[in-house]
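Beneath this line is the structure, given in structure tokens, with notes to follow.
Here the complex is missing a single protein chain, while all its other protein chains stay put.
What follows is subunit A.
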Amino acid sequence: MIELEGITKAFGRKQVLRGVNLSVGRGQSLVVIGGSGTGKSVLLKCILGLIQPDDGVIRLDGQDVREAPRDAFLARFGMLFQGGALFDSLPVWQNVAFRLLRGSLKRPRAEAREIALEKLRRVGLGEEVLDLYPAELSGGMQKRVSLARAIAADPEVIFFDEPTTGLDPIMAGVINQLIREIVTEMGATAITITHDMTSVRAIADQVAMLHDGRVQWAGSIAEMDTTSDPYVQQFIHGRAEGPIAALR
């Protein structure tokens, strides 16, 4: 469904991506792991067109994304941002129903509010948060609202950028479980970026490790534990010694 071929990206003199090749099949859940600053978030933003890659091709269902009509392309995606990225000036329900209140997916306000409530219930929140503002919610609740927003328009592809960062282990577990359930029941294709190995095991069908701007290793979750790749082994066991420099 999504194919990346030779993606490169530099910011000034810093070469972040050096030719990333990756593919994700329809309905698959791919988790991209790798140290901080290895370009994982940049990779997601390149796919969405938030950042233009310097070189390489990104295809969605075989079509070069640069040739796809922008609105129709974006309508197929949902994204959970690392910090939630909820709009401070809007109440929770309008955040969740943002896409349903404007543009090509616009619905009547009452219907959009109803859908927002349904999605909020799906992530374990109730009617009481509908009219609250994001600043009135805890970090875990904000992540849930952001997750509800990502799935509000039933996207075919969902991106999760560090979904458990800043959450306590129990809340992180809840979010991981929700992501897995939602991706499975919607049949969506998912790409998740994380450092958190608990998340990797909870969410992934496939794992790809990014290092030095390239895909260092890719395989299934079962293969990840048995691979002899020293980079993967160092990363999943959190060792200070190994081929990945601790100071980056």
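Basically, a contact is a pair of C-beta atoms (placed from the backbone, for glycine too) under 8 Å apart; a residue touches a chain by one contact, two chains touch by 3 or more; residues count from 1.
Going forward, contacts and distances are computed from a predicted model.
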Mind telling me which option in "histidine kinase", "ABC transporter permease", "Putative ABC transport system ATP-binding protein" or "Cysteine desulfurase" is what UniProt lists for the chain we can't see? "ABC transporter permease"
Of the residues A:Q63, A:S104 or A:S220, I need the one that contacts the missing chain. A:S104
For subunit A, residues in touch with the removed chain: 45, 48-50, 70-71, 74-75, 77-79, 81-83, 85-89, 98-99, 102-105, 149
